[in-house]
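Note sheet for the following structure.
One chain of protein is taken out of this complex; the other chains stay put.
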Amino acid sequence: MGKKEMSTYHRPFPNTWWLKRKPYVLFMIRELTSVFVAGYCIFLLVFVYKLTQGADVYGNFIDALKSPSSVALHFIALAFVLYHTITWFNLTPKILVLYKGEERIPQGLVAGMFYAGWVVVSVIVALFVLGM
Amino acid sequence: MAETMKLEIFRYHPEKDNEPTFQTYEVPFLEDWVILDAINYIKDEIDGTLSYRWSCQMGVCGSCGMMINGVPKLSCAVFLKDYYPDKIRVEPLTGFPVERDLIFQMDDFMTKLTEIQPYIIRNKDEEKPLDEGEYLQTPAELARFKPYSMCINCMLCYAACPVYALDSTFIGPAAIALGQRYNMDSRDHGRDARQELIASHEGIWECTFVGECSAVCPKDVDPAAAIQRAKVSSTIDWFKDVLIPWGKKK
Partner (left out) sequence: MAKSNEPIWWSLFSAGGMVAAMILPVLIIITGILVPFGLVDDDPLNFERIYTALSQSYLIKLILFIVITLPLFHWAHRFRFTLVDVGLKSVSTLISILCYGGAIAGTIIAAIIFLRI
């Protein structure tokens, strides 16, 4: 029998694929948290910049933190950054695979260590920044 | 026939159709039927022209993968009753060219499996003569790669992977997991040989850790984790190369 090229049908794969199923939507949200991560880092950079501009400029900047728009932006950023933190720690045990003899250390335990570390780091940072 | 259910099935005939169509079939609803049972019923009783792949009917051969309402599944492992009374939409696995109806072309996957060199590679001078017996392995050494060896090549993970669907040059989940299966085998020396492909851009670096490959895998192979771990070890290699260039063997 001669070999004949079979004609195949290639289905289009729309660029909106990530809207089609919930896990994909969650993935996209996870990826977009990076925008808020970077946004907040730029805010921190502005903070340091204002610091170099003297007490008055800096004081105005700190006062502006009380404005509703600043607070609203902070809340939105917090939601996304927390989502980043949670997804990050939940995926870490997939990469950090630890064994004790033949037994794999449960993923929940590895993630738990990161959550515990997170709490400790947060408390240290808070105590330090707030000067208590 | 008491209760029935509707299946909406993707149809494509390479010699007759330019575009695929959907055809709806009504099948009896039985509590203990899996979707593959319903499709076999259609083939035997309603429409003998329907083409699809299946064999074992027990989730081991990996040939009956289909998109069930947009989610890649083994059609022999999902029950009708989980969808009853709604209509079920059945399509060939996403990301692969369709040959006919639910049959897709798997050549690309087969090529990738061979390219990954999925067999134990020994250093030439470390090969024992046969009469010295087998290479022994401890249970702990076996545990390191055992999950990756459970793959049944069903390709559900490829169908779940948007990166593969967007660009099929990506080597993809199962092939990389299989590469890791041998890389982590204490008897194997082939990692460097496989690394050429795995550490290339088309290897692991295209992956954005969507994670759905692991979610749909019927054998808990966790290919997503295999890929991320390969990223870690390839990164370590890279830094070793850059920081201690004189340490290179080759």
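Per-chain numbering from 1; labels A and B assigned in written order.
Keep in mind that, in the parts below, contacts are C-beta pairs under 8 Å (C-beta built on N, C-alpha and C of every residue); 3 or more make two chains touch, one makes a residue touch a chain.
The structure presented is a predicted model; accordingly, all values stated were derived computationally and were not measured.
In the whole complex the chain that is left out makes contact with A, B. Of the listed residues B:G95, B:P147 or B:P162, the one in contact with the hidden chain in the full complex is B:P162. Mapped onto subunit B, the interface with the missing chain covers residues 162-163, 166-167, 196-197, 199-203, 205, 208, 231, 234-235, 237-239.
The chain not displayed touches subunit A at residues 15, 18, 28, 31-32, 34-35, 37-38, 40-45, 47-49, 51-52, 55, 58-59, 62, 65-66, 70-71, 73-75, 77-78, 81-82, 84-85, 88-89, 117-118, 121-122, 125-126, 129-131.
Definition applied: only the chains that are shown with their structure count from here on.
A straight line joining the Cα centres of subunit A and subunit B is 29 Å long. Listing the residues of subunit B that touch subunit A in their complex gives 12, 14-15, 17, 19-20, 70-71, 94-95, 97-99, 105, 139-140, 142-144, 162, 165-166, 208-212, 214-215, 222, 224-225, 228-229, 231-232. Within the complex formed with subunit B, the subunit A residues making contact are 6-11, 13, 17-18, 20-21, 23-24, 27, 31, 91, 94-95, 97, 99, 101-104.
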